[in-house]
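Working notes, structure below.
With one protein chain held back, the other chains of the complex are shown just where they sit.
Note that the chains take the letters A, B and C in the order they are written out, and that residue 1 is the start of every chain.
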Amino acid sequence: MRSLVPDYLADVLADVASDTSGELAGYIPELASADPDRLAAAFATVDGEVYGAGDIDAAFTIQSVSKPFAYALALSDRGFPAVLDKVGVEPSGEAFNEISLETGTGRPRNPMINAGAITVHSLAGADDPEPGARVERIVSGLSAFAGRPLRIDEAMCASEMDNAHRNLAIAHMLRSHGILTEDPRAVVDGYIRQCSVLVTPRDLAVMAGTLANGGVNPVTAERVVDAAVVRQVLSVMATCGMYDAAGDWATQVGIPAKSGVSGGLIGALPGQLGIATFSPRLDEHGNSARGVSLFERFTTDMGLHVMDVPPAAQAVVRSNHIRGHGSAAVRILQVQGGIRFAGAERIVREFVADPPLQRTVVLDLARVSSIDDVARRMLLELARRLTADGHDVSFVDPESLVTRSRGSGG
Amino acid sequence: MRSLVPDYLADVLADVASDTSGELAGYIPELASADPDRLAAAFATVDGEVYGAGDIDAAFTIQSVSKPFAYALALSDRGFPAVLDKVGVEPSGEAFNEISLETGTGRPRNPMINAGAITVHSLAGADDPEPGARVERIVSGLSAFAGRPLRIDEAMCASEMDNAHRNLAIAHMLRSHGILTEDPRAVVDGYIRQCSVLVTPRDLAVMAGTLANGGVNPVTAERVVDAAVVRQVLSVMATCGMYDAAGDWATQVGIPAKSGVSGGLIGALPGQLGIATFSPRLDEHGNSARGVSLFERFTTDMGLHVMDVPPAAQAVVRSNHIRGHGSAAVRILQVQGGIRFAGAERIVREFVADPPLQRTVVLDLARVSSIDDVARRMLLELARRLTADGHDVSFVDPESLVTRSRGSGG
Amino acid sequence: MRSLVPDYLADVLADVASDTSGELAGYIPELASADPDRLAAAFATVDGEVYGAGDIDAAFTIQSVSKPFAYALALSDRGFPAVLDKVGVEPSGEAFNEISLETGTGRPRNPMINAGAITVHSLAGADDPEPGARVERIVSGLSAFAGRPLRIDEAMCASEMDNAHRNLAIAHMLRSHGILTEDPRAVVDGYIRQCSVLVTPRDLAVMAGTLANGGVNPVTAERVVDAAVVRQVLSVMATCGMYDAAGDWATQVGIPAKSGVSGGLIGALPGQLGIATFSPRLDEHGNSARGVSLFERFTTDMGLHVMDVPPAAQAVVRSNHIRGHGSAAVRILQVQGGIRFAGAERIVREFVADPPLQRTVVLDLARVSSIDDVARRMLLELARRLTADGHDVSFVDPESLVTRSRGSGG
Partner (left out) sequence: MRSLVPDYLADVLADVASDTSGELAGYIPELASADPDRLAAAFATVDGEVYGAGDIDAAFTIQSVSKPFAYALALSDRGFPAVLDKVGVEPSGEAFNEISLETGTGRPRNPMINAGAITVHSLAGADDPEPGARVERIVSGLSAFAGRPLRIDEAMCASEMDNAHRNLAIAHMLRSHGILTEDPRAVVDGYIRQCSVLVTPRDLAVMAGTLANGGVNPVTAERVVDAAVVRQVLSVMATCGMYDAAGDWATQVGIPAKSGVSGGLIGALPGQLGIATFSPRLDEHGNSARGVSLFERFTTDMGLHVMDVPPAAQAVVRSNHIRGHGSAAVRILQVQGGIRFAGAERIVREFVADPPLQRTVVLDLARVSSIDDVARRMLLELARRLTADGHDVSFVDPESLVTRSRGSGG
């Protein structure tokens, strides 16, 4: 039997293939000469399966799709305060190449516009590195996200550097505000190298999948960045990733995403999957025209919108019964499913509404599929309170969901 | 035993109580005379439990917190195209009372700024209603969200109408662009009546809980608006709900939210809970100062950020075993937890990687806590393909998760 | 013999008559129904002669051409500080109906945009007048500028009031900032009445001529406003009178000017003449298309640009000679032309470079055509210093140019 997913992806690609609207990015000769008809879509699940259809192994330069990953690396390398001090997180409502610096401070509005991305580039790696070492750090970081060694397209670098006047303007402006503190030309040169890293749609899906998986590459199992960094990156992608179409995207697609001028487009659905599409013709916002259509299809077909209210779970409390009699009687609460705050609250309520008369209380978690920090803490507090009330409390917890300690990455 | 939640809420209120930063809204005399020390927090779970601490039954005028609900009503009453044609969904990056109309069309940027909210007010109820009937529609709609009959504070209306010059300016501007098509004064009068509806923190929690519950009031079980409307409203709250602090909020709190000038603040976490806080002193963005602190605590303590990657679930595939022997052998796949796209994909993969040799295949869903549309369709397609390959496929599905039909709101 | 001027005006009108570019103002029905082909030009000299060609007695509503005159009346009635406190003098670089309020204060940028003109309207007449009395003050003031009683076109008022939403928006915004302190609707109603005063091109030429003549109507000889007010009004017309084409106008035409949506256009050349044109079709800036062409012709043909350096005058010192002999010898300096600072400096220099040996010094001003304040003061100081050096100084001053006292309007 063939998997459903490749069939689905192939079907969806076929549906959008005839759409030749949009234009190739014209301002960089190397991009303007791309094959406009290339088309691909790929999914990477958080447990490491990668599906694709179309030209999923076609290589192209990553361009602005590098921005969220470089942001993740900078946050990881320098810490949040150092990065937030230099680059804001507010949507600019402006096109990608607007300067959008905050009045007064000169701080770029967010890391997804060029001014922010150039600043972020300067913050990757150790403090005050040699520019070449910084580029190496970024290439190796992007490679970790992709799960294979990536390399720079040197011809594209040269082509872009010749056309980099707008980015040089931005970098000199940032330097004049003290946001950059080194030679603006070296930073732009490095930033262009970052944008010229060659990737395939398959790579991008795994990179997005790493974000969806909380920072752990689902294929290589390498932790690339920690969960707090991922949360920050996804939040910024959600509000700033699609330039001046941010609101349309947030309402209609609802997947944190980032597009690039070479036609790449990624989305990351926390806990589920990374998505990548590739089609070089761009719409009027500078986003891949067919890429946007594909994401709209994915959301509609698969319920991937982050603001979709999930279906009501089955009752978390599967049963609340007494086993045995008299003083040997035991109160058993059998719970099920994934437990977050709302589920834990429901469990607590069961004992508040109907305090157990039995001395011994058992919480049976054998059917629980997952549990998060707050729910774990609530169940431990519940046990503490019941104990304080004179009960003997025990957990049936074959997976050690409640008793194990949690790592930083959540 | 006392529930944990009220204790938690009381603890958190105590922690922020000493913060007297911020100022009462000064421009409306009735608001300027509010008791600045009032403080409350309330949670409403999606299964109808309401918790609170502090002044949760103190009544105050709803002000801008009415905006997402009126937007939901307008979308419901007129349909998406009629509303989107008049009001955009893009973050404005501006303060609440900026005019922020699109150049050329005069369309307000989003429904959370006053220009958008005034336009949305005019779109609630039937097409071209009598102004009084429209206000009645909105009050009854807000009441359905709250689960009890709400009423207007007439003294506040009068006070605000005397100070409504900015809103009248906006409304006349909208009228000059043809966004409003009726008497601007009547619309502003109605809008002020909408803003003057009296609510309590408990009401606001239930209203937010109705959004978190996909449009069904969790206390009264009334469906107020459908799920697609809720998705739109939550998306817009996520990007535009906190004025010019939208990006800070999205990264640090990550809960779709809306604040009001009288000190109310709501958040809705899809599928989990509605949250309301009340504290009248406002920070420099016009958001309740202690309300913002409370939400930051809630997110930190409870992992409520929408971009938090949920903990990895236990393996969705609990077991894959064969029962019986020879031609009577049956392949049984036992799955567990909540199943969305990623889980369904994992189940499909089990059969693709290791095609069953047994004629009879059983999918045991007894331990499944929830399943969404796409997962249901995938499992049905899996069964169809297995059948086409010559298998007899059956589901163990005591809750009819796969076979039942879904309502429009799901 | 016929005068040259009417012939010239007729020739120039004939040259532009075939230009039918531009559009009637469409937003007010009464204006949209104007005869687009009407065409007129008129000159009013500062000594009261009026020349014209074309439809110079066609009546139309004055519209924005009223703005500089109402500004003059407000400055006159309330004094500079009261008006400057409420309305700025900075070019806005924006179209006529932009709101253009200063951030923070809400002060309109200048009196030539609608926000400024509405505020100025509220400042005409006595402090806090009854609205009807204020309109009467403005109509009587405009009439004084025109030299005949003007009246309001009541049909136009009604038509405009129906379409006044943008002005009402502006007025409510001004009220919300405390720039207006009374009912915004009453102010807009009065402002529309101001704009609906009926004038002819001949009237406008005389009105502009009154500005060119330092505030004295050159036909009736009535002083309407004083010279300091005129200087302020002309300065603001020079930088803000032509909306977003201010810089083009300042360089190419160089005459302080003001246009109106009904097709009127005035210019005032200090000390020389007032100019008016009338042609209803407007260019993309909202200025009369043929009116702009006519002014460009006038400047080119007649050297009217305020930044044209005037031709070098003949030597101001006509002769410096000695009459008589011995102790009876008299030093006579005969000067000529119009004397301002530069001329007076030249005269002083004559005595510094070559101090008179004769006791008696005569300054012969018989050939002097005009002298301004600073020159008069310099000549008196020169006489004082010569006297202090032991000379007897006398003036030949048949017109009492030096000895008479000057009026305020000078």
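The definition used in the following text is that contacts are C-beta pairs under 8 Å (C-beta built on N, C-alpha and C of every residue); 3 or more make two chains touch, one makes a residue touch a chain.
Note that the coordinates shown come from a computational prediction; the quantities given were computed from them, not determined experimentally.
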Neighbouring shown chains of the undisplayed chain, as defined at the top: A, C
Touching the absent chain when the full complex is considered, from C:91, C:106, C:125 or C:147: C:91
Of C:224, C:250 or C:292, the residue in touch with the unshown chain: C:250
Given C:236, C:276 or C:333, the one touching the chain that is not displayed: C:236
Residue, one of C:220, C:272 or C:360, that touches the chain absent here: C:272
Touching the absent chain when the full complex is considered, from A:21, A:105 or A:176: A:176
Interface residues of chain C (partner: the chain not displayed): 1-5, 45-47, 49, 88-93, 109-110, 212-215, 227, 230-232, 234-236, 238-240, 244, 246-248, 250-251, 254, 256, 270-273, 301-314, 316, 336-338, 340-342, 345-346, 348-349, 351-352, 355, 367-374, 378, 381-382, 385-386, 389, 399, 410
Hidden partner chain, residues of chain A it touches: 99, 165-166, 168-173, 175-176, 184
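We adopt the following convention: only the chains that are shown with their structure count from here on.
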Chain separated most widely from chain C, comparing mean CA positions: A
Mean-CA-position distance for chain C and chain B (Å): 61
Intercentroid distance (Cα basis), chain C paired with chain A, Å: 65
Residues of chain B whose C-beta touches two or more other chains: none
